[in-house]
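Every protein chain of the complex appears in place save one, which is left out.
Take a look at chain A:
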Amino acid sequence: MTAAATPASSPANAGERPGVRLARSRRNAELSLLLLAMVLVAAYGAMVEANVLETVTPDFWIPAATLTAVFLGLHVVIRFLAPFADPALLPAVALLNGLGVGFLRRFDLARATPAERAELATFAGTGGRQLAWTLISVLLAAALLVVVRDHRSISRYAYTLGLGGIVLVMLPAVLPASMSEVNGAKIWVRVGNFGIQPGEFAKLALLAFFAYYLVRKREVLSLASRRFLGIDFPRGRDLGPVLVVWLISLLVLVFEKDLGTSLLYFGMFVVTLYIATERVSWLLIGLVLFFGGVYVAYVLGEAVGGPFANFYLRAQIWMDPFADPYNDGYQLVQGLLALGTGGLFGAGPGGGQPGKLPLVENDFIFAGLGEELGLFGLSALLVIYLLIVERGLRAALAVRDSFGKLLAGGLAFTLGLQVFVIVGGISKLIPLTGQTTPFLSAGGSSLMANWLLIAILLRVSDGARRPVVGGGTAARPSGGPPEQLHGAPTEVIKP
């Protein structure tokens, strides 16, 4: 009996050890990665000045130092409020954001006259505004981490968020064009000089609602089905919500003239459905519906025009941008030429001519960066996006509750899809749409919404990686009841 008792007691004693090892919060790794990222941003700033001004001014480091201070602040907040959050997320996002600010500042320098250059203040110009927006966005992200201590509490407001999301999506469509239209896309709410793109925030709110809805309906959606051609198709009545979202995204496409956002909403919903049910049929149905809808819009645009004309024109440009390189195809042609000029290694930061690119501070920032960093640098940026998305999906895999899984998986996928839509657009893989490049493009709405997205991912990954204390029961930040092991009496031995 003693022989049996001794090995039985050793795992109980040793049970503490994995907890201790897993409890490494990796905050120091995050800090050093963050500092490396900021060194890169400062180096970028110095090289821009060396190329554009032919000398490095003594205060080239001020924007980089400001960014470092801001991100270090967020790092401290994470250290205290989400100590087990993913260490790779913040540095990766900080690098992209910093390079965005650096590029916009470089664009300001290129446009300014020599007299203006001398006194280009830290917060002046597009780059300075972006710096200020970064400050506000990081504050918002920190506020979200302070307010939301457990991602599951978001699900309590799911219906409110869903309603709010739909209102935000619809708002630009119903407002008069003078208040909502910029460059042919009705995606703004403008009051005077100040404008926001509500769609950027709607994406987060809608996703929280989707996740909540699907957690409640997943059994019905995945179990009740008919088998046809070897694939399980859901029942007709269960298709209701997906058809409604499909209609909304088509309405967005038609009335807001925004193919990218509509693709984003639809892809987001279909993928959360797929994550919830593990049914490939949803992906097939989604793809067929989307391509069907796009094809119909294209045919209608050719035959009828009206609200579909914009989409038809964009598809035409996509198929042959060089047919009209000075008018319709101008943007895309300039973007392609910039990418081509960049070649493998690029012209070096500050060595390109972003002034020749239309909308370089927004949609075409990736083309502008491509001209200066080349394929080598652009692929590094794309890999960084990929890593952010991967960390999000990893958090979704590791988190224990279904709502968190759907939320993190959906958010990470949405971020990836948005990068695909815009980078695919400027490189002529898909028709160009007016999407922002997350964290790089100038614009407060996009930056704020994406930082909020990262804050939610940080919160979920904190919940996912928080070590399980004392065997079976997780350390619940909310202090809720310990998890039940149903059907069997359990004895949890606290080490």
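Observations
To be clear about the criterion, contacts are C-beta pairs under 8 Å (C-beta built on N, C-alpha and C of every residue); 3 or more make two chains touch, one makes a residue touch a chain; residues count from 1.
Note that contacts and distances are computed from a predicted model.
Not shown: a single chain whose UniProt protein name, out of "Thiolase domain-containing protein", "FHA domain-containing protein", "2Fe-2S iron-sulfur cluster-binding protein" or "ABC transporter permease", is "FHA domain-containing protein". When the whole complex is considered, the residue among A:Pro354, A:Gly377 or A:Gly425 that touches the unshown chain is A:Gly377. One chain is missing from the display, and on chain A it is touched by residues 4, 7-8, 10-12, 14-19, 21-22, 24, 26, 29, 33, 36-37, 39-40, 43-44, 46-47, 50-51, 54-56, 87-88, 91-92, 95, 345-346, 348-349, 351, 373-374, 376-377, 380-381, 383-384, 387, 390-391, 397-398, 400-402, 467-468, 470-472, 483, 485-493, 495.
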